[in-house]
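With one protein chain held back, the other chains of the complex are shown just where they sit.
Letters A and B mark the chains in the order given here, with residues in each chain numbered from 1 onward.
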Amino acid sequence: MTISAERPVDVEASVPPANVEASKGRAGDWLSQHIGTAIICGFLGYILGHWLGNYIGNTYGNIANSGQNSIAVTLALLFMVIGWLLGIGALNYPLAKMIGRQPKGEVEYTGWSRYFRYNLDHKVVGIQYVVAVLGFFFTGGLLAMAIRTELLNPTVHVFAADTYIKIVSEHGTIMMMMASSVVVGPLGNYFVPLMIGSRRMAFPRIEAFSLWTFVAGYFVIFSALFFGGFPTGWTGYAPLQTQAGPGMISYLFGFAVISVGMMTAGFNLAVTIINYRAPGMTWSRVPVFVWSMIATAALLTLASPVLFAAGTFGILDRTAQTAFYVAEHGGSSYLWENLFWFFGHPEVYIMALPGFGIVGEIIPVFCRKPLFAYRIAAAGMIGVSLLSFFVWQHHIFQSGIDPDMRPLFMLTTELISIPTGFIFLVGMGTLYKARIRYEVPMLFCMAVYFNFLLGGVSGVFLSDVPVNVTVHGGFFVLSHFHYTIMGGLIFAFFGGLYFWLPKMTGRTTNKKLGLWHFWTMFVFFNLTFFPMFVIGLLGQPRRVFTYAKNLQGLNDFSSVSAFCLGASFLIFVANLMWSQFIAPEKSPSNPWDSLGLEWQTATPIPAYNFERIPVIMTDPYHYSEVGAPVLADFGNAPPVHAASAATDSTDPDQ
Amino acid sequence: MTPESSMGSEENHFRRIVIIWVVLSIAGDLLFWFLVGPHIPPGRMTSSAKDDQLDFNILMVIGLPVVIGVFEWLAYAGIKWNARNKDTPESVGGPRAAGNKRAEVSWIVITSVVVIFLAGFGTVELYVGSGSGGGEGPNPILQPAGAVQAETAALAGTGTWSPNSNEVLPVQVIGQQWKFTYRYPTFGGFESSDLILPVNTVIAFNVTSLDVIHSFWAYQLEVKADANPQINNVAFTRTEQLGSFEVRCGELCGIWHGAMFNPGHVVSQSAFMTWATSTESKNAANTKILPPFAWTYVPDANGADGGYYPDNVVPYSPVEVYGSKQPS
Partner (left out) sequence: MSKGGRLATVLGLFLVVVGLVVWAVASLLNPGVPGGVVNFTNSQAAGQPVQLTVQTVGSIGFGAHPSWVSYLVKNPTTGKWVHDTSWELPAHTVIDMTVYQYDSGSPLRNQEWGQVQGTIGDTATLNGTSFSVFNSNTGNGVGHTFAIPTLNVSVPMVGVSGNPCAVAPCHFDSPHNIEKFSFKTPGPGSYNWQCFVPCALGYLYGNGGAMSTQNYMGGELEVVSQS
């Protein structure tokens, strides 16, 4: 869509600078920059790096002795990622600016080829993220199926011990890397500008860069399987990581790449939310999803650099023979533990907060009631975000840390459960005397409350230092974090996806398949992970391929349920494929009759989101309120009234 | 619906929920405390096991009403306030629905009080239990009586232990890839793959590693302490019942992490004395070749182990070189 010179001057006309002409491109233009060129340049970079690493390192003693060259792998992956980013065109603008040249204008593409290119429209980036995130998720999920297969029997081993530990490590790492962006990437990038009444993100190039970096990170992590895997689990404890084979570099470097993606995505979101809110959108009118996004963005921006540093030290230990983490030469294994968990704890709140935001956003729509205690919801999220930096040593209570710290971190960890609990107050209050419509997104949100409750309460057990002696390092803590991350975040992600897909693609999802997906996923998720609390209490450690014979019954129950849980995702895939590609049905513009600003746009959403930047007059939660104020002034468009209890969204007079 | 009857039904809902919640919580707590509580792992074999079992049960008794409350609310909402139900009245919006100062303040106060109580209770348990079986690092602050004395003597090589003496027994746990071994400094520092302990004794576990991070997790003893290279991680407990227990490695340490487990036994003090003295003499030849007892050992990085660092680089802090260059 070309920029029309006759467009009326608007409050915030975000027209690209006049000296950079946007030109149109042809969809089938194979010689332009797209994912194909990214793959080719990435491959070339890989080869160059590998050769360079061999050239440098082949004479080093430890490389000659072991026969494995971590330097080659590091450089190969580094150049692969750089090549990938060059190939997709993500570095064109900054490179041109750096050498003082006029950057070539970005070519605008329409149609399906947009999704395979470096595209500055936040809505396109959001959909690209959906695909990337689902790719990560299903890869990690298949690895989980492999883990549960191995654990069917304590003495019959499907995989060799070294293969099994590789699988466990890869599963954890892929899932954690996916989960850190699973909502921020697709739904945050897509909907935050729409929810705050903006035409664009603050830094569209950085946003697209974060997506392509995220995808590159997937390839880097996945490459571990081709380098012999890594044996440390997703926590990567040193000095086992220094001892491991070259697959460890995929982990360390993959974390570095993903953390760059996280930092950029977070920073972009934070700046957008602070600066690009439409006029009239004061902080008390900001949707609760946006509150969760800014709380998450703060963590993404501030915590990821620590991971980047920790990973870099690990790479240096393995390639340049430094000794950051090696005790004999002056380093310390505790250094990695503390750096990792200093990032690692905010990381898990990066995963929890978006889930809270989604349920807070969706529940009022299906209860037809305002969000109860909105200010407490927002305060809770900010509180969690702030406190999350002060609790990290609860992951290492028994590690031999300074014993004075143990009661201190127990206190801070207990305290963080106060703001975490606020989302329950908000949800329970909204449900009170509502008239609840059980659509698929609502069911997922109710499930989030159910699951996160069990996850959260088990967290209180873990935070208690004496009880921590029983439950740390075993299946109890494993169940705790699966309940919070999968039960909380992933269920919320699917709820959000079912909720917002009709707006993103203009096509409804099949309700019946959605209900089947929900119920099978919910039931089998609980059947898989609840027994693990018991298994953990009975003494089975994590990441083991064998266990006490009397625990086989529980393990088998869990494994079979896990297989069924995996199968439930096939229902989702079938729904997605059928309703979005094979036999799509057009969705009305506001099928859930939501008051949210993002729903007050046409479907499909025009490239610049809003004809005119709206002037916001109130918050979007005035459901079932007689005489409620109008949400926003859209200029020439008819004003949007607060919805009544009736849900007829096609009636223009409503 | 007239205001009076809607006012009445508003009271009804909340009151009904609270009554059901109180009944279910009391029933749940009582059932748990008396039926399940005494059997909560890891049992009652040591003082830390007893303490941590009590702590777990207190947490459960407080947590159950929370879980029951939220589940009940969800179920009540699901059944009573369901749009499919024809009798469900329309939702009412407005400021009354958007907030309720009393509810909000009560929630904040109650959750804060509960949570701070739990933090305090946990701290008290930690103090009373001398660390409750968890690893306190090389400088533990919560030590049972006699521990400092026994540990100092052990390092100096003058430590002794005998039945009915109420002395603390120091035991060193050495983690290496992929087996735990145990050294008894009060019996000449012999090393053994068997972990035998006397009953009714305070044990000071000194956990260290020769390579990567492991974790000494004696399940029924309720002791968990990570084994780090060149760090002595100390954990205490008092054995109170005879029986067997299982030691498992609790921190991923490589390919055979899952296979790193061994049984242990708590036996009578005299049986322990017999075992210790006979093993001391049986292993005397090998003990002479072992390095002198120390809290940590620096593995000789040069030698059969391949040398990750170039051969001529001396370890940073050779406290005790474990391997080559032994005193003859």
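Everything that follows uses one rule, which is that a residue touches a chain if its C-beta (ideal position, glycine included) is under 8 Å from a C-beta of that chain, and two chains touch if they have at least 3 such contacts.
Just so we're clear, the structure is a prediction, and the values are computed from it rather than from any experiment.
Student: Determine which of the presented chains are touched by the chain that is not presented, and list them.
Tutor: A, B
Student: Considering the whole complex, which of A:L95, A:V158, A:A567 or A:A602 touches the chain not shown?
Tutor: Of all options in A:L95, A:V158, A:A567 or A:A602, contact with the hidden chain holds for A:V158.
Student: Specify the residue from the set A:Q33, A:Q243, A:T319 or A:T412 that touches the hidden chain.
Tutor: Answer from the full complex: A:Q243 touches the omitted chain.
Student: Decide which residue listed in A:S32, A:N54, A:Q68 or A:T322 touches the omitted chain of the complex.
Tutor: The single option touching the absent chain is A:Q68.
Student: List the residues of chain B that touch the chain left out of this view.
Tutor: 174, 176-179, 181, 191, 193-194, 210-212, 254-256, 259-262, 283, 285-286, 289-291, 299-301, 303-308, 322-324, 326
Student: What is the set of chain A residues that contact the non-displayed chain in the whole complex?
Tutor: Chain A touches the chain not shown through residues 61-68, 142, 146, 155-163, 166-167, 225, 228, 231, 239, 242-245, 326, 546, 577, 581-583.
What we mean here is this: only the chains that are shown with their structure count from here on.
Student: Can you list the residues on chain A that touch chain B in the complex?
Tutor: My answer: residues 61-62, 65-66, 161-162, 165, 231-233, 235, 237-240, 242-243, 321, 323, 327-330, 333-334, 367-376, 396-404, 406-407, 410-411, 414-415, 417-418, 421-422, 424-425, 428-429, 431-438, 446, 449-450, 453-454, 457, 460-461, 464-470, 472-474, 537-539, 541-548, 621-626, 628, 642, 645.
Student: Quick check on the complex: what are the chain B residues that touch chain A?
Tutor: 10, 13, 40-42, 48, 51-52, 55-56, 59, 63, 66-67, 70-71, 73-74, 77-78, 81-84, 88-94, 97-100, 103-104, 107-108, 111-112, 115-116, 118-119, 122-123, 125-126, 129, 131-142, 207, 211-213, 215, 217, 219, 222-226, 228-231, 233, 235, 246, 248-259, 298-299, 301, 306-311, 313, 315-317
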